[in-house]
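Below are the C-alpha cells for one structure; questions will follow.
With one protein chain withheld, the remaining protein chains of the complex are depicted in position.
Right after this comes chain A.
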Amino acid sequence: MFYREAGDFKTSYVEDSQTFPIKFDRYRYYFVLVCAFAVVPFVINDYWVNAIFMPFLIYSIAAIGLNILVGYCGQVSLGTGGFMAVGAYGCYKLMTAFPDVSIFFHIIAAGGITALVGVLFGLPSLRIKGFYLAVATLAAQFFLVWLFNRVPWFYNYSASGQISAPERTIFGIEVTGANTEAWATYLFCLVFTVASAIVARNLTRGAQGRKWMAIRDMDIAAEIIGVDPLKAKLSAFAVSSFFVGISGALFFAVYLGAVEVGEAFGINKSFLVLFMVIIGGLGSIFGSFAGAAFLVLLPVLLKNVLVAGLGWPTDLAAHLEFMIVGALIIAFLIAEPHGLAQLWRVMKEKLRLWPFPH
C-alpha cells in the first residue's frame, strides 16, 4: 500500500536511475531532510546533541567511508581509527597553522590529507586480499597512533601530549572551542553528513561505483572488461579515507574538543566502525546510517531504560549494557546476515502489498 509502484511510470533514464524511484520514498526523504535542518535545531539541548545526534552524524560519515572500501570495493580495513586520527591531527595542524582560514576548509583539507595517507596504506591491497589485507591495515592503525604519540610536532609540543581545538567560527557563530551552542555544532556536522551521503551515493551509483563493485564481486572478470585494478582499489582507499578523515576531524574539533590519540582513535574505534558497517549492511549508504544509529543509540537507550526506568545501580547497568548490545548484535546477524539495510529492503517488499495480499 505504501510502496505502490503502479502508475508511477518512468519516461526517461534519468528518472529511472534516481536515488528514490518510489514517490513515497522520495517524499519521506525530503521530509526527513526538512526536519533535520529546520525542526531539530530548535528543539534539541546539550544532552541530545552530545549523547545522540553528534556521535550519530559523525560515525555515519566514518561508516559511509568504510562502507565504500569494505562494502563496495571488498577490501577489508581495520585502520579506520588510525585514519580518523590522521583527519583529526591534520585538522589540528591546519587550524593552528592557518588561523585565518575557515574551519570548513580545514576539515575538507584534513579529509584530503587522509585520502593521501589512505592511498599509501592501500598499496598492499594490490598484492594481498581478505584477512591478510586486514592485518596489513592493522599495521596502519598501530603505526599511525604511535606516530601521533611519539612525534611532538604533531601535537605542537604541548606538555600533555593532547591536542585541543582552538575556538573557530563560521559566519560569526562558534562551532569549536568551549563556548559552542548545541544547535550550531549539530548543524555544522549535519551539513557534512548530508553532503557526504550525497557524494557517496553519486559515486557508487555511477561508473566508479560499478568499477568498485566489479572488483569486489570478481576481480578477474573486472579486469577482462577493462577495469584497472590498481586504479579502482586505490581510488576506493582514497575516497574512503577522505570521508573517514572528515569524520575524524569533526570528532576531534567539534565533538570532543580535546583528544589524546590512543584513547580516542585506538583499535576499538576501528572495530566499532567496522561493526557499524557490517550490522548496517555492506554496500549500502542507508546501511551506514542504520549501523551508526544502532550502535550509538542502543547503549544510550539501554542506559536510560535500566538506570532511569528500572532504577538499577549504574555499574550493574553498565556491565549488562555490554552483554545486551553484544547479544543483540549476534541476534541481528543471525536473523539477517546482510544487515539492517537488507531487513529494510525486505520490509519494503512486504509493504508494497500490505495490507492487501494481492
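Simple rule for what comes next: a contact is a pair of C-beta atoms (placed from the backbone, for glycine too) under 8 Å apart; a residue touches a chain by one contact, two chains touch by 3 or more; residues count from 1.
Basically, contacts and distances are computed from a predicted model.
Its UniProt record calls the unshown chain "ABC transporter ATP-binding protein", which is the correct pick from "Sarcosine oxidase subunit gamma", "Chemotaxis protein CheA", "ABC transporter ATP-binding protein" or "Phenylacetate-CoA oxygenase subunit PaaC". Checked against the full complex, the one of A:Ala85, A:Met213, A:Ile279 or A:Ala317 touching the unshown chain is A:Met213. The residue touching the chain not shown here, chosen from A:Pro41, A:Gly177 or A:Pro229, is A:Pro229. Considering the whole complex, the residue from A:Met95, A:Ala110, A:Val239 or A:Val261 that touches the absent chain is A:Val239.
Within the complete assembly, A:Val14 is the residue of A:Val14, A:Ala38, A:Ala159 or A:Met323 that touches the hidden chain. In the full complex, chain A touches the hidden chain at residues 12-14, 17, 199, 202-203, 205-208, 210-211, 213-214, 216-218, 220-229, 235, 239, 283.
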